[in-house]
Structures are given as structure tokens and as C-alpha cells.
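Every protein chain of the complex appears in place save one, which is left out.
And now, chain A:
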Amino acid sequence: MQARRLVGTIILIAGIALLIFSIGLSIAFGVADISLNTVWNSIFHYDATNTSHQIIHRLRMPRTVAAVLIGAMLAASGSIMQGMTRNPLASPQIMGVTSGATFMIAIALVFLPGISNVNLLLFSFIGAGLGLGLVFGIGLLAKTGLTPVKLALAGTAVTALLGSFSNAMAIHFDVARDLSFWYAGGVANVQWDTVKLLFPAAAIGLVLALFISGSVTTLSLGEDVATGLGLKTGLVKAAGVLVVLILTGAAVSVGGTIGFVGLVIPHITRFLVGPDYRWIIPCSAVLGGILLNFADIASRMINPPFETPVGALTALIGVPFFIYLARREGKNI
């Protein structure tokens, strides 16, 4: 236990250092070459007439902050889902959250063109709740509960169903390309006013997540044990679902579908710091921020001046890991 705590502390400290380094890197790298020195000056001696300083302030900084926040939010939310359901495959994408949000965004794009960012966020929240509710609902109705395989299949089915509605609307009303751009995921065009919306959601969500982390640890021992230990499981679950909705809904509404961050990072973190969610949740938030920020830097570097969709990149990083899990867990599932 002592050793795990040490590992956790190291991850938090080293992780935050790496995070700051990656933030500097992300601000410096891009189509327009800017030296780290200029980055430093733009922050502490901002000069409004300097083009580089403007690029940094208007484009690179909001984008970087968004990438870090979204990565942290998705990873923390995935941790909570996995802890609460005791299901190794639980994650925003597989639990139907992303497809629900996509569905509502499609509705917004079709019926409310020119919708404001705040309202788009609201639609995405509702959609995230809808998707999660559908998958959870199937789990509640299923006689044997949701085994990992059933969860994956239920998620696939809900994704297919909502996806067919989204796509039919998108094709019929000719917004397929807009929807795909959003769906592909990315923080390339994030502005400060979007970050201003994202930040409170991240702050509230992450603080709440830390607040319930101890109860999630107890819950992850199993429903019976948790009840025996005097935990009000219903209350914790409700709080957990609320946190998941806040974190994922906000993250997805800004970044689109950024797959597998919420699946892979919690597993890696659990491997490193052990089964205590008081450590898993903060550590996976830091690691998630690092991963998405580096993925975002990579998305600019692969094929400049084009941006490779960052959601596709994280999917390609995550899939081998998912397959590894599938091969390993295959026996127990």
C-alpha cells in the first residue's frame, strides 16, 4: 500500500511536470514556427502588435487548454464508469454517451442552424444522458445483468440505432459534412469563449469525482460488500452518473468523439497505482490530459498543414490496447 501511494505521488508530480512541458510544446509547435522563447515572452510580456503573440493567445493557448481538460475529463469519467460497474470495458464510447451526444448535435445542426455554443453544449448533455440511459436501461432490463460482452453489444446496438437516425437526418438535410467534422473530434478551432464553458464543467466534475472517489473504491469491491460496509450504494451511483454526465457531456460537446482515452487511461493507471480510486481518478486525469495533448500535437505534425482528426488518432492508439484486453479477458468474460 505504501509503495502504491509512492507511485501515485510520483505520477502526480512527474505527470504534472510532463503536462506543463507538453503544454509549452503544444503552444510552440504548429504550422507557424514559434520558439519557446517567444512563447515565454507572449505570456509574460504580451505584445498585441506581434503576430506570433497573437497566434499564441488566440489559437494555440485555448486549443491546448481544451485538449488537456478534455483528456482529463474523459479519463476521469472512464475511471468512474469502470469502478462503478466493475466492468473492464466501460468507457464513454462503449456506454453510448458519445453516440447519444452525436444524435442530439445532429438534431441541433439540422433544426437550429447557427445555434450558440452554450446551447450546443446543452444539447450534447441531453444526448449524453440519453445514450447512457439507453445502455444502462438495457442493462437493468436484461435478466442476467450486463456482462462485459453484453455491455459492448448493447453499446454497439445503441450506437447503430442512434447513428442511423443521425445519419439519415444528416444526409437528408445535407449537414453530413458538418456532422462528420464534429464527429471526427478535435480541438483545432476551440476559442476562449468555449474554454470558458468547458472550464467550470471540468472543475465541478473533477472535484465531485475526487469527492466520491473513496465511495467508488468501496463500490468497486462489489454491491454486497459495499452495502455491508454501510455505503448508500444508490446515492453513490446517482452521484457517479451525474459526474460522468457532466464530465463526458461537456468534453464530447467541445471535442467530438475522442475515442478510447476514457477506456485505455484508467486501465494503465490502475495497473500503476493499484485498485484505490482515490489515486486512480486524479492520476488518470493527469495522464489523460497528457495523452490527449500529445495526440493533438501529433495531429498537427503528421500531415501539415492538414490536421489529422485527433479522435481517429486516439482510436488508433487505443484499439491495439482494446484488442489486448479482449484477448486477455476473453476467458473470464
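In this text, a contact is a pair of C-beta atoms (placed from the backbone, for glycine too) under 8 Å apart; a residue touches a chain by one contact, two chains touch by 3 or more; residues count from 1.
What we mean here is this: contacts and distances are computed from a predicted model.
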item	value
Undepicted complex member, UniProt protein name, chosen from "Iron ABC transporter permease", "NADH:ubiquinone oxidoreductase", "Glutamyl-tRNA(Gln) amidotransferase subunit A" or "Acetolactate synthase small subunit"	"Iron ABC transporter permease"
Residue, one of A:15, A:30, A:205 or A:309, that touches the chain absent here	A:309
Selected residue (touches chain absent from view) among A:152, A:212, A:246 or A:280	A:152
Interface with the unshown chain - residue positions in chain A	89, 93, 138, 141-144, 149-150, 152-154, 156-158, 160-161, 163-165, 167-168, 170-172, 176-177, 180-181, 183-184, 259-260, 306, 308-309, 311-313, 315-316, 318-319, 322-323, 325-327, 329-330, 333
